[in-house]
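Submitted below is the structure of interest, expressed as structure tokens.
Taken from a larger complex, these chains appear in their original positions, while the remainder are omitted.
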Amino acid sequence: MDKSSLLSLCLCFLVIFHCCVAQIEQVTSYDGDHHRQRLNRAQQDQCRLDNLNAAEPSRSFQSEAGVTEVWDENDEQFQCTGVVAIRHIIQQRGLLLPQYANGPKLIYVVQGNGVQGALIPGCPETYQSPSESEYRERRQSQGDQHQKVRQLREGDVVALPAGVAQWIYNNGRSPLVLVQIIDTSNPANQLDQSHRLFFLAGNPHRKVQSQRGESERRHEWSRGESLRSHQRSGNVFSGLDEQLLAEAFNVNRDIARRLKGENDNRGIIVSVEGELEYFSPRRNQEEEKRERQFVNGIEETFCTARLKHNINDPSRADIYNPRGGHVTNVNSHNFPILRHLRLSVQKGVLFRNAIFAPHWNINAHSIYYFTRGNGHVQIVDENGDAVFDGQVQQGQILTAPQNFVVLKRASNEGLEWVSFKTNENAQISPLAGRTSAIRALPEAVVANAFQISREDARRLKENRQEVTVFSPGSRSRN
Amino acid sequence: MDKSSLLSLCLCFLVIFHCCVAQIEQVTSYDGDHHRQRLNRAQQDQCRLDNLNAAEPSRSFQSEAGVTEVWDENDEQFQCTGVVAIRHIIQQRGLLLPQYANGPKLIYVVQGNGVQGALIPGCPETYQSPSESEYRERRQSQGDQHQKVRQLREGDVVALPAGVAQWIYNNGRSPLVLVQIIDTSNPANQLDQSHRLFFLAGNPHRKVQSQRGESERRHEWSRGESLRSHQRSGNVFSGLDEQLLAEAFNVNRDIARRLKGENDNRGIIVSVEGELEYFSPRRNQEEEKRERQFVNGIEETFCTARLKHNINDPSRADIYNPRGGHVTNVNSHNFPILRHLRLSVQKGVLFRNAIFAPHWNINAHSIYYFTRGNGHVQIVDENGDAVFDGQVQQGQILTAPQNFVVLKRASNEGLEWVSFKTNENAQISPLAGRTSAIRALPEAVVANAFQISREDARRLKENRQEVTVFSPGSRSRN
């Protein structure tokens, strides 16, 4: 063995060692700030879930370049799961102002194209203007640098940790429609269950904030405070002293005053004159490849973490049944940031009259947003009572609480959904089909449990060989 | 160095590397779905624990082949610890119907023999009939396959994650007595603190469900609803549409109807005609050896995880005092699934008049079920008040809240217990004996703290050299 092989051996050693340590650090650092758990999903002593509704947004408000719709936080399905749902419709050239929330966010791009920028503290401004080099030499150039900008398209899921600010801009030719949940009962939120949106700019309408226990608050308003004062909430600079702001930014008081957005009536989605300028690499695919490397490799930190993942491609489905439909799961294994957020996502597509196996969610609530079509859903509680039995359709939200049994059947038009799940590795236990609980039972247990013959027990175990997504059976028309 | 040694070196490398990575993945995946914490043990602002009782079950109900007894959830010791206690007495050839709960379970086999099957989604049906090969060829055989079946015997602890269903069958010659706790304040439960039992079959009595805040509910019943409607709760199929069920299972409506168990009055433990057939390997010891390999190795997943552990063997005790008794602890180190459940178990045996050192639980509540004998227990709170001072005996439950000081002394008959602890690595801090807090203090601190002489301080530190389990002293008769 010569010196060079010895050297290479040693190098090899070092690589292994570092890799090892790095991965451990990764585990450690990921664990770092999300061990903590503050709020319990079900704050009330008795969380009644005996009458669920397929819900539309309960309030909405107009901004200069878009509309924001909020589902009712006092609806039991949101109160018990500790999740808030919001839909933004951003017009062309509309900019959703930079804001952060007191819980992690999952955003699903229902329609359209856009760009998103997250403001992650401690990460470098890695996107630089082409004229950056001159800029550095302090010439009068248009040079600028900022943090990474991500392209958004239909089917993208964007994941954002609690307290991290972002902006979104519609650079497409049609409205950009985003459905998002904020998980306020997440351990990352140490405040109460009200969602709180902190805007870095603008002068947002107060309706964007939580209205939990609103009836009581309204009561207080009537006692003295004018309703008007509640219509506008300010941004985070509003409450700071102008002079202190001027000092902190080392700018004059006029600019400092503009930070507070006092007379800004544009709402939270504003129109941009012309095109919004930002820097974005053209070699987007290379970029993604590199990101993928990071994910599999050792350099995964928040700065380089992938924050988006597309779940619309049927060719990447986890379950595919050409006669039934397909299901794609996004969890901490294929979208590592979700480990930090403790959330995951499922995209489901049922073709006409197809059935999604009756099942229960083992370790998560499942918040369905129906993206297309319609169908029939039944949800059953521990007493065997149906807490939901009805039609659902595009644009509605329906929650399947943890452990409740769910059965979905598409109409003639099919049914599609994105489901937000309150566990980074949400798992279901199907009751029918090849991977079902019934099939895991010995035939004799099935026969004795249901008081049926061994032959019928075998039929229950064997007649449906598909996995989770079932094609419409011939019996469906009996 | 020749090529073969180089090769073996490299192989060695690979092993280290993979082992390393695998272990990390294990940590990661275990962490996966149980980071989340939803419910707080002590939901009330003030959790009064000033008057504890050694409690017997408060309600019971009869099934065809057994009795189920439930401790009162509204008893403060259960309310504050967020734990529910249930005892099943299963007659010979009795089958506890498959069910799952909204929290992890620990089951202790007090008496008898049985078999248990857990229905873990995504795991293969690894137990096959001997005629399996023919079966595969679709001949008319009695072939069947199902998930693993475990033999149960006295002293076994069975651990079951939240939302995972199981059935249990008494294949012995005497009643099978099981005491179990369900930890509803576990992070794995995202619903409220009420325990919810979801039955896959049968038509269970409603008494099996939680009766937290029952007084209020009863109030509602009186307003209109008939009491009768509350006597039976259904199984998870009850609320689903018969036609949809028939489609989902691809069976006829008659079979689908049987799933709902509508006229089933057998309760939750049913009689099996003849013997229940299932497949079980005879080479049980090899099986266990293999399981142990998995535990130490890299293939630990839920599918292969050990779900039972016997704690009755004195030769495996952690502390053994031939004049005092012995203690066996089962925690995440020797029963890895407990890491996921965040629970652990202690079996304690005190011989006649022996003493268990005064101590406090550092990081867990300790829920004692006394399995034999009787004795005297004292529990003291932060104000120095005794919140319990009395006799305990076989069949009772008593909780030692976290940090409260506990002292146990066996009667002439001795005292045995199994203690369920709300931490996967519950630790105690003894106040007397060789590992005690008093012994960790400098003599001068002891003398000054208790205003005693250095000699007496030394006596406090040194006179009891045993560890935790103390033989009855000569002074005990002074």
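A and B label the chains in the order they appear, each numbered from 1.
Here, a residue touches a chain if its C-beta (ideal position, glycine included) is under 8 Å from a C-beta of that chain, and two chains touch if they have at least 3 such contacts.
Computed from a prediction, not measured in an experiment: that's the story for all the values here.
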Number of identical chains forming the whole complex, with 2 shown: 3
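Just so we're on the same page, only the chains that are shown with their structure count from here on.
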Degree value of the rotation bringing chain A onto chain B, based on Cα positions, nearest 5: 120
Centroid distance [mean C-alpha coordinates] between chain B and chain A, Å: 35
Chain A-facing residues of chain B, complex: 1, 6, 9, 13, 16-17, 20-21, 24, 27-29, 31-40, 43, 95, 97-98, 100, 102, 117, 119-123, 125, 127, 142, 144, 146-147, 149, 161-165, 167, 169, 187-194, 196-198, 200-202, 206, 209, 212-213, 233-241, 243-253, 255, 258-261, 264, 270, 272-273, 276-279
Residue numbers on chain A that touch chain B, as the complex places them: 1, 5, 9, 12-13, 16, 19-20, 23-24, 27, 31, 34-35, 37, 40-42, 44-47, 49, 80-81, 185, 187, 332, 339, 342, 355, 357-358, 360-365, 376, 378-387, 389, 401-403, 405, 407, 409, 422-432, 435, 437-445, 448-452, 454, 456, 458-460, 463-464, 470, 472-473, 475-476, 478
